[in-house]
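Every protein chain but one is kept in place in this view of the complex.
For clarity, chains are labelled A, B and C in written order, and residue numbers in each chain start from 1.
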Amino acid sequence: MDGNSFGKIFRLTTFGESHGKAIGGIIDGCPAGLEFDEAFLQKEMQRRKPGQSEITTQRLESDEVEFLSGVFEGKTLGTPIGFLIRNEDQRSSDYESIKHIYRPGHADAVWDRKFGFRDYRGGGRSSARETASRVVGGAVAKILLRTYGIRIHAYVSKVKHVELKTPFQDIDFSLTEKSLVRCPDPAISEKMIAVIESARNSGDSVGGTIDCVISGVEAGLGDPVFDKLDAMLAHAMLSINATRGFEMFRGFESSGLMGSENNLVNTGIVGGISDGHPIVFRTAFKPVSTISMAQQAMTNTGEEVTLEAKGRHDPCVLPRAVPIVEAMAAMVMADMVLRMRSDRV
Amino acid sequence: MDGNSFGKIFRLTTFGESHGKAIGGIIDGCPAGLEFDEAFLQKEMQRRKPGQSEITTQRLESDEVEFLSGVFEGKTLGTPIGFLIRNEDQRSSDYESIKHIYRPGHADAVWDRKFGFRDYRGGGRSSARETASRVVGGAVAKILLRTYGIRIHAYVSKVKHVELKTPFQDIDFSLTEKSLVRCPDPAISEKMIAVIESARNSGDSVGGTIDCVISGVEAGLGDPVFDKLDAMLAHAMLSINATRGFEMFRGFESSGLMGSENNLVNTGIVGGISDGHPIVFRTAFKPVSTISMAQQAMTNTGEEVTLEAKGRHDPCVLPRAVPIVEAMAAMVMADMVLRMRSDRV
Amino acid sequence: MDGNSFGKIFRLTTFGESHGKAIGGIIDGCPAGLEFDEAFLQKEMQRRKPGQSEITTQRLESDEVEFLSGVFEGKTLGTPIGFLIRNEDQRSSDYESIKHIYRPGHADAVWDRKFGFRDYRGGGRSSARETASRVVGGAVAKILLRTYGIRIHAYVSKVKHVELKTPFQDIDFSLTEKSLVRCPDPAISEKMIAVIESARNSGDSVGGTIDCVISGVEAGLGDPVFDKLDAMLAHAMLSINATRGFEMFRGFESSGLMGSENNLVNTGIVGGISDGHPIVFRTAFKPVSTISMAQQAMTNTGEEVTLEAKGRHDPCVLPRAVPIVEAMAAMVMADMVLRMRSDRV
Partner (left out) sequence: MDGNSFGKIFRLTTFGESHGKAIGGIIDGCPAGLEFDEAFLQKEMQRRKPGQSEITTQRLESDEVEFLSGVFEGKTLGTPIGFLIRNEDQRSSDYESIKHIYRPGHADAVWDRKFGFRDYRGGGRSSARETASRVVGGAVAKILLRTYGIRIHAYVSKVKHVELKTPFQDIDFSLTEKSLVRCPDPAISEKMIAVIESARNSGDSVGGTIDCVISGVEAGLGDPVFDKLDAMLAHAMLSINATRGFEMFRGFESSGLMGSENNLVNTGIVGGISDGHPIVFRTAFKPVSTISMAQQAMTNTGEEVTLEAKGRHDPCVLPRAVPIVEAMAAMVMADMVLRMRSDRV
């Protein structure tokens, strides 16, 4: 069934396979009168773009967004914002030779079993290229959130076992974009880059975690019992490719504390509702499945084959996932600030 | 705004404050012709019920469910199933003295800030009593899932630092219900109980983790890109009271593996779609906020007071949360099997 | 699939078969802080109640609503409002003899074909008894609409061929409730009653139309392109039992006008959005299907039988349908005023 819409009032619907004509989407429910900061939007796109540094994939995608509707004389009209990103660098031939092969860790086999067939080129709809549309939705959401004073900062907190342990309160978020790996600590950043380069050199890949801090949030956001603010964030994060876990600040660790200790910890959300403090959460990413090393794989007829991936790919998705985490978080918050408008008579 | 419905086809909507007249709900979208196993339903309710053992709260709630519609001659009609659980043991007076006090770790203050006022008795809508309605929805979902051969088994995998390390494949799920703490290993179970009793004796509380294994799942469940199966499970889990984290099998740990290692791990969901293997996930619970020890608290006028909770409460919610985890997982799966019916022409 | 919820923010979900234990529902999304005028609510119920006059069915239903949640200290909490109406006067035996017979004009056969079986007693879920829950939802919606100055007045404008031709601007709505047939013109009212009594005496039934005027509406309500205000009203009206048509003021007649004439007519909605003028629409009701005369009917095995209905029924549903039309219109408007809160930054 359909599953390509996110949000209840501020609502993004996306389309597109990685090697089809285009990807894109529609943002419905964005209020009228918002200054449409297109420069900011394109800048956000650059943050997710492949080929931005030596530690990311060298695919060249223009990732230029064409806005088709919903904006007039520089402001949102209150009508749906349609947008489009053409797929330009389609090296479909990279995939022709593996069209019958189910790549390990990838969704190839399950798409075949779900739908009977699939667009095998570059993962089709299951490709992370789809997340470019999320960054567009998130950028519009961020512009809306500015009017509420809400700011969202994500950063890489761990690559394999290299971890940034600085408390979030002490982090200078302006350093994040200065780091190739989007870790706001220059020294840790260097170590992370070394781990990533080592993985690439061995034809392998690594995962890690991204932390996200949402500040400037008024109290009252979130709709228990099912649409709690943390539940919506968890849904948003686990919908991103390659994510495997989510925790509110110290979530798993807090399960080892005494109640008397834990009651002193403030995490920005209580009972599913924001309390005015910064909201902090962490998302775990598995190492990316596409690796260059030879791997055993199955074909769609059950044969075992040896696969050596030829496509260009990231040895670590985390640097490019930072803007995606922010985008999804921004859409959750945008939806929630609009939902809150109906809380009281 | 509203947030009291869960699911898209198999859809539960709930109502009720802990000390109002009743709690209950409506299950819409349950297919017609399902044998309505009411004995099983009431048994599921017993598993969540307070006062079931010496390590849970001694509140007495009858938790008896009255079904009002949607069932005829022992089978579901395809019409909405309305149900009701009366609130009987309402010691509202326990709360009268603290009506102006915001209990630490509780949602009292944020509800006031969201809605302007609240039902302060026992947490009102934010009380975990609400989860009884989820167990009803989950029990009906489980009956539906039987027809698909899908089975769901949750168990307590950690209390504070006492952890069950047995791989899920080696666990005998029939032992779970024999343990007061719902841990299927008798020796670990004893240690967990000791930790809980120690917490209660000191007027404190402890948290932990619950693992859940879903087996018998056919491939193809889950609707990318936003309604991935793991995203729906994460949403479901984080909507449960006191949860702080969610991970697919080895989720956070996998972020420290190499891609070549991790590609060999099977977790039942790839790219948001089930692959036919057992689905395993873990949910983290914080220690329950209500404790008997004296704590500093704020009143609604900003005064600091010392609070000593008099209500009866659980020193550890995990044993009673096991059926709730299963119920939410069952509703996700029930929705998804119905959604999958529209995948192909 | 499920189809028992109405509204996007202000959302009613209902349950219940006519001869089951109870009917009822949940109103989710009603803002907090609304004075809950329960006396008004029960009065609205009286208007729909059977047995209220000699021209309606003589069934006795208490139609007393029990509110179970969502209200505290006389005000809405912002949490879901659960409610219940017990089915008391269940003369199920009236229906035992016809359990295998498909009553002409009724939905008996299609429910069997849709779901495989049905609750045959009194129409089960297809009974108009279900509309009592709508009146509850509508009454809460009306209380919310008061705060916006929006008023809703429906009245019977035609019974068979007896028509009230007074322009809506000249009608004294206070007369509606003084008429047994709910037509605000005493002389026309008498003629309508005569037609209804004549139908009853011959064991037959009659239909007609109900007009509805919504005034005090600010401009800007309605969400093109699909959720236009008139589209939502049409949906609402055609969801009521026995309705067969809907038109905005002079809708079918306007199809015979010239554009230059029609552009001068104001109807309260332009392009799907309210313009501040009164909104006027008309709903057509077929004559009620249950009649006392002998009719040819089919059984579920395809036999032809002669059927003489023994249940108590209305020879004309229109007087009791007036509050239902108002209730559905009120829920559309309540949803739309809340939706409008997100129109602008």
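FYI, contacts are C-beta pairs under 8 Å (C-beta built on N, C-alpha and C of every residue); 3 or more make two chains touch, one makes a residue touch a chain.
All values derive from a computational prediction rather than experimental measurement.
Novice: Could you tell me which of C:Ser93, C:Gln169 or C:Ser260 touches the chain that is not displayed?
Specialist: Once the missing chain is taken into account, the touching residue is C:Ser260.
Novice: Of A:Val65, A:Leu84 or A:Ala327, which one is in contact with the hidden chain?
Specialist: Considering all chains, including the one not shown, the answer is A:Leu84.
Novice: Considering the complete complex, identify which of C:Val65, C:Met248, C:Ile279 or C:Ala334 is in touch with the unshown chain.
Specialist: Only one listed residue reaches the unshown chain, and that is C:Met248.
Novice: Over the whole complex, note the residues of subunit B touching the chain we left out.
Specialist: Residues 9, 29, 31-34, 76, 78, 144, 147, 338, 341-345 of subunit B touch the chain that is not shown.
Novice: Touching the missing chain, which residues of subunit A?
Specialist: Touch with the absent chain occurs at residues 1-5, 9, 11, 13-17, 20-26, 28-29, 32-33, 66-70, 72-73, 75, 77-82, 84, 114-119, 124-125, 338.
Novice: Go through subunit C and note every residue touching the omitted chain.
Specialist: Residues of subunit C in contact with the hidden chain: 1-6, 8-9, 14, 104-107, 109-111, 113-116, 125-126, 130, 158, 160-161, 199, 204-209, 219-220, 222-228, 230-239, 241, 243-248, 250-252, 254-264, 270-276, 284-291, 293, 295, 339-344.
One rule holds for everything that comes next: only the chains that are shown with their structure count from here on.
Novice: Determine, using the mean of C-alpha atoms as each chain's centre, which chain is farthest from subunit C.
Specialist: Between subunit C and every other chain, the largest centroid distance is to A.
Novice: Same or different interface residues for subunit B and subunit C, judged by whether over half of the residue numbers are used by both?
Specialist: same
Novice: With centres defined as the mean C-alpha position, give me the subunit A-subunit B separation in Å.
Specialist: That gives a centre separation of 27 Å.
Novice: Would you kindly tell me how far, in whole Å, the mean C-alpha position of subunit C lies from that of subunit A?
Specialist: Whole-Å distance between the two chain centres: 47.
Novice: I'd like to verify one number: the distance from the centre of subunit B to the centre of subunit C, where each centre is the average of its C-alpha atoms, in whole angstrom.
Specialist: The computed centroid separation for subunit B versus subunit C comes out at 38 Å.
Novice: Multi-chain contacts only, two chains or more: what residues does subunit C have there?
Specialist: Only 9, 29, 32-33, 78, 338 qualify.
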